[in-house]
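Dropping a structure here in structure tokens format, bear with me for questions.
For this view, one protein chain was removed and the others were kept in their places.
Take a look at chain A:
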Amino acid sequence: MLTAFADPVFDSQRTFRELLQAMARPAVPRRLPVVPPSPAAVAPEAMAILLTLCDAATSIWLQRPDAEAVDHLRFHTGLRLADQPQQADFALIDDPASMPALACFAHGDPRYPDRSASLIVQVNGFRTDGGAHFAGPGIRDAERLSVEGLPSDFWQQRAALSTQFPLGLDLYFVAAQQVVAMPRTTRLLEA
């Protein structure tokens, strides 16, 4: 088994601050300050987010449950595993190309829209010099971002969810020690 954050309190606080800032400024890649050791099945950036946000009161759905990763997460966070995507507070997607439809995950309850899932998606990389335009709260005019490694109909699926607002999904894309947050309020602008 591997260790987690070297300094559990301060490392998770620094990561939490960065995630907060990432959610406040969507579609902008931010560097994660600490990258903990992680089993092969889980990207270290995703592990940093899970160690920061998960505890015994949260559940996670793993796209490919790997015994080593499950043991590691259970030991260090105490989280529960969900059998179905619908039941999970968090979902870890390590292979976006074969991920289930976004409609499978919990979108919240009209009285409690916060009871929705947050998806942590391990992608291949980001480019900010091209790609789609995003707008919404936290973005002055528009941000350009291209996320590499997503299925071709991903953004259509996400746009289809916007009709349910305030229900929806929040996304964290991770790659190369960076995180991009995509809350449900961020819209993809048509070219």
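Assume a residue touches a chain if its C-beta (ideal position, glycine included) is under 8 Å from a C-beta of that chain, and two chains touch if they have at least 3 such contacts; residues count from 1.
Note that in this section contacts and distances are computed from a predicted model.
**Q** Given the choices "Carbohydrate ABC transporter permease", "Aspartate carbamoyltransferase", "Phosphonate C-P lyase system protein PhnG" or "Phosphoenolpyruvate carboxykinase", state the protein name listed in UniProt for the chain not shown.
**A** Hidden chain identified via UniProt as "Phosphonate C-P lyase system protein PhnG".
**Q** Which of A:10, A:75 or A:165 sits in contact with the chain that's absent?
**A** Checking the options A:10, A:75 or A:165, the one contacting the hidden chain is A:75.
**Q** Check the options A:3, A:98, A:128 or A:156 and report the residue that touches the missing chain.
**A** Only one of A:3, A:98, A:128 or A:156 touches the chain omitted from view, namely A:3.
**Q** Which positions on chain A touch the chain that was left off?
**A** 1-4, 8, 75-76
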